[in-house]
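The following block contains the structure, expressed as structure tokens.
Here the complex is missing one protein chain, while the rest keep their positions.
So, chain A:
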Amino acid sequence: MAADSPSTLSDKPVDGAARPLVSMRGISKSFGENRVLRDVDFEVSAGEVHALLGENGAGKSTLMKILMGVYRPDAGTVTLDGEDIGGTSVLDHLSHGIAMIFQELSLLPNLTVGDNILLGREPRRTGWRIDKRSMRRDAQTVIDRYGFPLRAGQLVRDLGFAQRQMVEVLKAVSRGARVLIMDEPTSSLSLREEEKLFAIIDELKARGMGIVYISHRMAEIFRLANRMSIVKDGQVIGPLDPAATSIRKVSELMSKSKPAVVDTAVIEVAAKPASAGVATALEVRGLKTARKLDDLSFTIAQGEIVGIAGLVGSGRSTLAKALFGLIPDARGRVTVGGQPLKLGHPDAAIAAGIAFVPEDRRLEGLVLGHSLSSNVALASLDKLLHRIGVPVVSDRKIADLFEDYHQKLGIVARRPSQLASELSGGNQQKVVFAKWLATKPRLLILDEPTNGVDVNAKADMRAIMRGAADSGVGVLLISSELDELTASADRILTLVDGRITRELFEAKDEAELRATLQADLAAMKKERLA
């Protein structure tokens, strides 16, 4: 029963990092020929955050899957509180108190918070009936113990992402978790929600939880971590003391031997010429949607990168989708390269010269089960014909197109026929970029282009973006990583609750931008209430 069992967490702080709670020693793991981990040591003490960094494909997730009991290591031991749990199953590890919170949360949206917290451990009455009343009470007790702003009766469907994360945390602690693995927990959170999450992590630390924190975002790692380890080519570097190192040093340690930064000069997109005398790539007047956007007007010049800074829910992604024709009720006057654009039709948007790298590359950007070359060709099939006028696609031209971008963007792949699902995050994103650069756009809309890609791939994405801009393409960059905006954009527009509040020409630093956004949001709320 959740109400009485979860207190395996002691409320008193455990003394120091002297004795590790979980300790992995000499772990090796191979898949076929591929040695993913070689003689790796990793440990977590009670009451500490141990950050785990590494490029995609370095072996982080394999290491965590061994800790979770999904994989069995080929060699090495996993001990929890001195007890060997190396050869056991996920269920055993869960009952030993090791829990993981995944990037994609694993809650059932159609059930209530209480149902989710106590899933599989529902209090029973006679005849296999679930005792709903005591279930709600038990769940609320767990919620109240942590003081989270949740009610046991709320449907998970109605919760925001941050609240769902809280439910995940509660589910884990109520099962008696002592070690919590968090995989990119902030990737879908707004700034304010991030702060809440960090407070939760502090609270868990104080209660003696050991936390493994996986993230690509250096700033938050340096804010949270007591120790950090870097996985690189199947080996672990560290643990390092965050106080004794720097972001720059860590990036260097993480990167593969040869930094494969794309050369901006190679990316000649050769944008379609705009109508004579027009230097604007995009002009928007009075763009509105029924739900989110409230009378937006702005322009983007050719070769300019305009950043949109906004919190989650500000309408950033809606703006991108509205321009690309994915929102049927979008109204307003939009011209691309001087030509008026009919809203509501993605094919018209593409014909006008808009390219759109969407937020979620796996769901929206790629056909994962198809080959790399057919993914790259998808948005420009009409141009890849054997002969103009006959709608027969030329495999030769598709192969050449892929080869071209394969080299220009430095996509690491074995064959054009390799499936998109087999690539790492950064390379997948390059394939999405290739697909859109192949349409020879006038305007490139990028929605979170570096989401979930490693440091080096991020640098590549920025180089590609800059290369495209230098060849005359207008770029609309949406990012929740504000330092990315300040580093890349020529001009930043702040989007608050569906309205553009400011236009910033000077690249401000991240903290200043963040403060501005929050102040504007507060002002907006006050105004709406009045």
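A few notes on this one:
Here is the rule we go by: a residue touches a chain if its C-beta (ideal position, glycine included) is under 8 Å from a C-beta of that chain, and two chains touch if they have at least 3 such contacts; residues count from 1.
We adopt the following convention: contacts and distances are computed from a predicted model.
Taking the options "Cell shape-determining protein MreC", "Chaperone modulatory protein CbpM", "MaoC family dehydratase" or "ABC transporter permease" in turn, only "ABC transporter permease" matches the UniProt protein name of the chain that is not displayed. Across A:Gly337, A:Pro358, A:Gly452 or A:Gly498, the single residue that touches the chain missing here is A:Pro358. Per the touch definition above, the residue from A:Ile85, A:Leu240, A:Leu326 or A:Leu401 contacting the chain not shown is A:Leu326. The chain omitted from view is touched by exactly one of A:Ala279, A:Val312 or A:Leu368, namely A:Leu368.
For the options A:Asp295, A:Asp329 or A:Asp382, the residue in contact with the chain missing from this view is A:Asp382. Among A:Gln154, A:Ser187 or A:Ser424, only A:Ser424 touches the chain left out of the display.
In the full complex, chain A makes contact with the omitted chain through residues 31, 34, 36, 56-57, 59, 62, 324, 326, 346-347, 349-350, 356, 358, 363-370, 374, 377-379, 381-382, 385, 391-393, 399, 402-403, 406, 412-417, 422-424, 427, 435.
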